[in-house]
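Take this structure first; my questions come after.
Subset of chains shown; positions unchanged.
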Amino acid sequence: MECEAFIGDKLSPNSSIVTLTTDFGLDDPYIGTLKGVILSFNPSAVIVDIKHSIGPQNIAEAAFVIGNSYRFFPTNTVHVVIVDPTVGSARRLVILETQNGTFIAPDNGLLSHVLEDHGKLILIDNDSNVALPFGCKAYWVNKSEYWLPFVSSTFHGRDVIAPVAGYLSSGIASLNFGEAINGLHYNPSSKPILGKDCITGTIVYSDRFGNLISDIPASLLSSITYPSFQIGERHITGLYKYYSEGHALIGLISSFNTLEIAFVNGNASEVIGAKVGDKIVVYSDLKDINNDDSIKRIY
Amino acid sequence: MECEAFIGDKLSPNSSIVTLTTDFGLDDPYIGTLKGVILSFNPSAVIVDIKHSIGPQNIAEAAFVIGNSYRFFPTNTVHVVIVDPTVGSARRLVILETQNGTFIAPDNGLLSHVLEDHGKLILIDNDSNVALPFGCKAYWVNKSEYWLPFVSSTFHGRDVIAPVAGYLSSGIASLNFGEAINGLHYNPSSKPILGKDCITGTIVYSDRFGNLISDIPASLLSSITYPSFQIGERHITGLYKYYSEGHALIGLISSFNTLEIAFVNGNASEVIGAKVGDKIVVYSDLKDINNDDSIKRIY
């Protein structure tokens, strides 16, 4: 899809926000030292943690998280995304410039959702690389004069990405940090399948409350008169607007603007025993609904 | 009680601190995006996390946490408190202005401790609403022109509260965000009961160290010559000034300025098997103490 209107654009022309989305956790000093390096190179940087508890080496989760978060930051924000199981190998560190934010990450698919947001993607080789969407630019971070003088083997986040993020957030242009490139690694994100009588989607995120977030966009649901939902052997009826309007298991539109299954004042993930990757099927309950006054479609 | 002298007042006239106390946890991107929105509306905001691991939907815990934290921030701080099980229902989002800080929260009792700090509270209806204490003002946040253009059903924290908190922290007056109201929802906080020979209180908080924090204020203990404490079947003697002066289970004055039961270099909550909501009784051990030289009252 094309980019929608952006939150906060032009409201903060001089801010220099750096966001962090990583699998480093918060129980080690890694993120603290990474922040120290960013602030050493840009003392005015405002650093915001998006999520550090990405599952270790879980590139898909990080791609989903940054892909659903960047729009809530000013467009001059620098988004650092690090899940880097092949640190030090041939994988490149890259900068992606879009009109909605600047991203720096290992080129291993972490920016797939962001790329999808910016235009139709076309494969340019047999190695899962796609051409940059119109209006985007990308650079291979390969000029070592901008890195820490000593680069460790295992923590390029601190030694390479952090200094470059510091410089970027202070206004130094991306082209200084390496050569322009015309494609990036892309892992297609999960997409629902439209059947004749149903939509089959996937649980793509489960949050602290046990809410199950699917990949089925709200726009698809609006065409279904009385939707009901199937996860495993569990059948759930009713699409509600607010948690407080329903009881037990319900469907509603998540803050990611997709179908969410929740358990009112409880934990749907535990109740259903469902997890990320499980399938969810949406049916139209037009027939059933005629026989059951208790089912209503509020939203 | 009336307000005591305030920490840091007038020391930081130009700061624009926004604190966050929520049940969102730190394992999801919710808090990150909420911060992005605050910074989009006030790039100078300094955001401080107080606690995000409030038990899901635990309004009483959040009320206790913010009620015991706000005094340690400058008086021009904006305190965001979000535990919102009835998001989207008739519950209002409100701003409370006091001489000690500005608060924005769902009107579901989250500000009960703060209200208690600012004067005697008088019920104004049969729905648990109290009149505002003298010197306080409140507003119903209902002017949608200050919110994000698209408001989700499930995350008003990001879509309504965050933009308003951003504006508030940048100096825009509360009255712009909605109509003045004369009362707020109030859940009375736990209070100890004074008996003839004892004080019966409640464990209201248990921290990372397993320290058990009660609702019995230090001022009540100062009148007891040789206090001892009973939790369940466990009898604890001795009120000490510092952890290092005692051994095993001891009583002392917590950093919340109430009675605390701790296990020196250990975890009282685990040792006793006690938890929030359990009763604690304070006796005077004058009689016992005469027969036991090992018991002393240091504090």
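The chains carry the letters A and B, assigned in the order they are written, with residues numbered from 1 in each.
Quick note on the criterion: a contact is a pair of C-beta atoms (placed from the backbone, for glycine too) under 8 Å apart; a residue touches a chain by one contact, two chains touch by 3 or more.
Keep in mind that what you see is a predicted model, and the values were worked out from it rather than measured.
> Number of identical chains in the whole complex, 2 of which are shown?
3
As a convention for this text, only the chains that are shown with their structure count from here on.
> State, to the nearest whole Å, the distance from the C-alpha centre of subunit A to the C-alpha centre of subunit B.
Computed value for the inter-centroid distance: 33 Å.
> Subunit B touches which residues of subunit A in the complex?
Where subunit A meets subunit B, its residues are 5, 7-8, 11-12, 14-15, 17, 19, 21, 26, 46, 48-53, 65, 68-69, 72-74, 77, 207-209, 211, 241-245, 252-255, 257, 260, 265, 299.
> In the complex of these two chains, what residues of subunit B are touching subunit A?
Interface residues on the subunit B side: 24-37, 39-41, 43, 47, 56-57, 85-89, 148-149, 152-155, 158-159.
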